[in-house]
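Take a look at chain A:
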Amino acid sequence: MTRLSVEGAVCRHGLLTAVRGVSFALEAGEVLCVIGANGAGKTTLMRALAGAHPLAAGRIVLDGEDVTGLGTHARLRRGIAMSPEGRRLFPDMTVRENLMIAAENGRAGDWTLDRVLAAFDQLEPLLDRPAEKLSGGQRQAAAIGRALLANPDVLLLDEVSLGLSPAAVEGVYRALGEIKETRAMTMIVVEQDLTCALNFADRILCVTEGAVALEGRPDDFTRAEISNAYFGIHEKESADA
Partner candidate 1 sequence: MMHDKGMTPSSQTRADCAPAVLEATGLVKRYGSLRALDGVSFRVRRGEAVGIIGPNGAGKTTLFGALAGSFPVSTGDVRFGDRTITHESAEARSRLGIARTYQVPRPFLGLTVFENVLVAAQAGGRNGRDGAADLAASVLGRTGLAGLANTPTAAIGLLDRKRLEVARALGTKPQVILLDEIGGGLTEGELHELIALIDGLKAEGMTIVWIEHILHALLKVIDRLVCMAEGQVLAEGDPREVMENAKVRRAYLGSDPE
Partner candidate 2 sequence: MTRHAIAGIPRVDRQLIAALLALFLGLAALPFFGSALIVDKLTLLTVYVTLAVMWNLLAGFAGLVSVGHQAFIGLGGYFALRLVESGVSPFPALLVGGALVLLAAWPLSWLVLRLRAAEFAVAMWVLAEAIRSMVMFDPLIQGETGRSLVALNAIDPDLRRNTLYLMGLATAGAAMALSYALLRGRLGAEARAIRDDAEAAASLGVSTMRVKRIIFLISALGCAIAGTIWLGSAITYQPRTAFGINWSVFMLFMVLVGGLGSYLGPLLGALLLFALQEIFGDFGAWYLAGVGVVAILFALYAPRGIMGLIADRTGREPLSMQARLTRQGEA
């Protein structure tokens, strides 16, 4: 069953076209990793999916319903939740409050505070600490936990490993791996760390200059192919180098 499909999405930042006609479709429970260099349009694409950036053209369909015209909070209630770039926790609110906001404004479901704390055990002792006092890894855990508490069908995670220590990256992906195992949630993950992306994804989507450069299962491509698509380096130039 197709859970989410994106058809010819175009996004602009004022005059700059950041996303140029991206299309893909995801089955329920599938995991897609979006990779690409800085400025390739990954974050804009994610924001567009979450409803935080308007589409200049194209549409987004969730479970057969066109959600293109819906605002961010309305999409959350339809089942699309996002952990945004930079985590964006509310810094002067406690971790508990950060989590509660999503729980009380999102959908009801299996993900409760207890389950989030079980998945990310490091959060338990931090519940009453202001979010600004957390370390990078703790922030990421709280941000993902916050998105999970809205009980989404589609979970968007921007820049999962950026700024995290190797141990923290491992922890986050262990938790995400368990969620993936259940196949109850469709995930779209923006990941700079190519290794993480290739290990975690069912499918990868490489974006260059706002357009899809590569799409397929991780095994479909060689590391060099992916690496070149990533940097937008043409075959000729990389031969020079």
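What we mean here is this: a residue touches a chain if its C-beta (ideal position, glycine included) is under 8 Å from a C-beta of that chain, and two chains touch if they have at least 3 such contacts; residues count from 1.
These made the cut because all candidates are chains of the complex that A comes from, given by their letters.
As the structure is a computational prediction, the values presented were derived from the model and not from experiment.
Picking from 1 or 2, the partner of chain A by touch in this complex is candidate 1.
Interface of chain A with candidate 1 (complex): residues 13-17, 37-39, 43, 85-86, 91, 132-133, 159, 161-163, 166, 169, 192-197, 209, 223, 227, 230-233, 237, 241.
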